[in-house]
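Note sheet for the following structure.
All protein chains but one are shown in place.
Per-chain numbering from 1; labels A, B and C assigned in written order.
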Amino acid sequence: MNFNLFSELSYEVYSPTTFVFNIQAARSASQKILKESLLITIPLSTEEFELDEVRFIKLHVDKPMFFTLTYNAEVEVDYKIIDESSLFQSIPLINFDKKIYPYLFPSRHCQSDKLEKLALKEFGKYSNEYSKVSAITDWIFNNIDYISGSTDAGTSAYDTVVQRQGVCKDFAHLGIALCRALNIPARYFTGYAYQLGTPDFHACFEAYLGNQWIIFDPTKMVPINGLVKIANGKDAAEVAVGNFFGNTICTYMNVQSTTSGNFIPYKSEGNVIQAISY
Amino acid sequence: MNFNLFSELSYEVYSPTTFVFNIQAARSASQKILKESLLITIPLSTEEFELDEVRFIKLHVDKPMFFTLTYNAEVEVDYKIIDESSLFQSIPLINFDKKIYPYLFPSRHCQSDKLEKLALKEFGKYSNEYSKVSAITDWIFNNIDYISGSTDAGTSAYDTVVQRQGVCKDFAHLGIALCRALNIPARYFTGYAYQLGTPDFHACFEAYLGNQWIIFDPTKMVPINGLVKIANGKDAAEVAVGNFFGNTICTYMNVQSTTSGNFIPYKSEGNVIQAISY
Amino acid sequence: MNFNLFSELSYEVYSPTTFVFNIQAARSASQKILKESLLITIPLSTEEFELDEVRFIKLHVDKPMFFTLTYNAEVEVDYKIIDESSLFQSIPLINFDKKIYPYLFPSRHCQSDKLEKLALKEFGKYSNEYSKVSAITDWIFNNIDYISGSTDAGTSAYDTVVQRQGVCKDFAHLGIALCRALNIPARYFTGYAYQLGTPDFHACFEAYLGNQWIIFDPTKMVPINGLVKIANGKDAAEVAVGNFFGNTICTYMNVQSTTSGNFIPYKSEGNVIQAISY
Partner (left out) sequence: MNFNLFSELSYEVYSPTTFVFNIQAARSASQKILKESLLITIPLSTEEFELDEVRFIKLHVDKPMFFTLTYNAEVEVDYKIIDESSLFQSIPLINFDKKIYPYLFPSRHCQSDKLEKLALKEFGKYSNEYSKVSAITDWIFNNIDYISGSTDAGTSAYDTVVQRQGVCKDFAHLGIALCRALNIPARYFTGYAYQLGTPDFHACFEAYLGNQWIIFDPTKMVPINGLVKIANGKDAAEVAVGNFFGNTICTYMNVQSTTSGNFIPYKSEGNVIQAISY
């Protein structure tokens, strides 16, 4: 399936500022970038770099100004549908690839170390990891209210458990924290979402099940096969859309994902519930 | 029923310190103090005062020393058994006695203002206030682990919701916070408990239902008719056993409640579940 | 000095809601209410009650509606100017009137129990309580940024110490918490402020020094002799302008304080720095 991505970000810069952006579609086995462009309204040089498979763009603005960054891309996305039953078999932690272990540790917004008892009490009863993560996803959907503007960039899973409200990043952080609290590796997914409704980026999470990363979206706001990945990270602190170091404010953001293809929203059906991996 | 209370507290004082204690049995319509004594190992004058029905003892130590305070009392306690069905009728908030309103507000350890969504999601489904408070009590008992030493004096309901562990004061604080979040007045109860097992004071909470304060103990550790009240307060911050202002540490504590009577633990039976009010 | 107070609050009520307001000028030895009126745009009965010297108004709305509450008053305010040197003498805690002790305890937004080391390190060096409270007031003014909208109703002194931003209530809470952490009784002051600039209520705090409550305003936004007290409380949780129990939102607020008199802003001068008590 091909998606046309568009994002536009405007900044009012008051003092010299270095920007590190994370808005480009990821390159991976299941994502092929057919074309892409990055435009900026003033003559500034941007530099792309890649770090642990995350694509960053850096940029320095040395005096007060206003600028707009526009990204356009056409991306071909494949995904695998995986039979749920193939995920029932637990992989012993000791056999994980070494790159997986850091996704068991707590991170800025995912204080899994404080959620162990809660996770065990709520989800310990499920017989396998896949069922646990599915139950976590449903629990978040049923118990947390999606309310725009109810949280800010500093909000963490610890708060969301108590306050029971948030936006997509908060849902993702709580999902990650609960998985890690059960010794299931989990990571943040930031991306573009088809049929999102609001002109914004989207976030959800992936859990490591059966030696692969399986995607879960506790907001249940968008078809899961309409996602285009920007990046994975331990949480939003590692893969924020835009980091800036200087006195600057973001004044405008527009994000769109469209397709000219015949999009059929993925639905798991009957008893054969299926998972998706990108 | 008569109970013999005993408490003994030792302090190592390093610098001039003022103490405000809250260890004496309350005087009330249902608690009659038959005799009581307060001993202190060194010649210091103590002064008793009462504030909002709470009995305090104050004491000033003007130089480094070690002392032990011992309280003995014999107290006759009555309690009312109230038919649950008489509590089903909700009293409109607007008709409360004015002294009740402050027990709807958040306090130091009971951040009810942050727990509104959680309380509504978990307990909003119950049809009356009595059922809600009963469900809160059961939920705490089932979802929070009683673990000695797992929390400290700074722990609040906000933390307990996440960390799912604590001691009697934490159970009480969470109960209070959840009630207030549902617009049910609730207050802290500190007292002596018969058959507690550990030589310590006990804490639980009261909810205002049907124009009276009904007692609930989410720890379910002791028979509820074996309690002797020391004081009520908005939470432990108002009625701490011992406040001291100065460089001092508490080095020893022993607390006992015994009876020579024939104690029959209260049990609600059959369909006629009953509540207790002191 | 006479002040004309005006406040107007509008609410959109979605479900039956009980309101408890706290907007009327306090009656006290130094505040005389010359006239006052309370208007409400729909025929609802309000009831006034007083609790611990705080004037509350309660009101029940039993079906969805929109209403506006308007308060007008003319109040004569006296204040005492107190020679700073008379405050240097410390009153031993043990000699306090019993009503003072609760103002030493931590409260919802003033976690003085967690700020003891900080308070001692920053302000322990000052030789008397008055100097300590003055230093606290100056420290808050110098170290916390007043930024409208930077905090919400759930913000506490614990947060403000870290995040270094807030509005008048946050400044007051931090002042109170730091005083209590140094064993100086402190309480919240909510009121009307002449020359405030924004159409809002104001908040500051009082510390108990030399057997009287002395007022301090760490925002330094208004002349301290232009304040008219609504109420004192342990913190904003006890004396919030408007509590409502039901599904309701406040849609509008306007607050004004004017005078036809010749207002001379109070300034402490020369070596004779002076304090104000109402």
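Worth a mention:
The criterion applied here is as follows: a contact is a pair of C-beta atoms (placed from the backbone, for glycine too) under 8 Å apart; a residue touches a chain by one contact, two chains touch by 3 or more.
All figures in this text were calculated on a predicted structure; none of them were measured in a lab.
For the chain excluded from display, the touched partners among the shown chains of the whole complex are A, C.
Shown as candidates are A:107, A:137, A:160 or A:232; the residue that touches the absent chain is A:107.
Only one residue in the set C:6, C:49, C:141 or C:158 touches the chain that does not appear here, and it is C:158. If you put the hidden chain back, the residue from C:26, C:59, C:115 or C:136 that touches it is C:115. Listed by residue number, the positions of chain A touching the unshown chain are 18, 20, 49-51, 56, 58-60, 92-94, 98-99, 101-102, 104-108, 111, 113-114, 153-154, 183, 237-238, 240, 243, 245. Within chain C, the residues in touch with the undisplayed chain are 114-115, 117-118, 121, 143, 145, 158, 161-165.
Convention: only the chains that are shown with their structure count from here on.
Contacts between chains trace an open chain of neighbours here, each touching only the next in line.
Seen from the Cα centre of chain C, the chain whose own Cα centre is farthest off is A.
In terms of their C-alpha centroids, the spacing between chain A and chain C amounts to 44 Å. Touching of two or more other chains is recorded for no residue of chain C.
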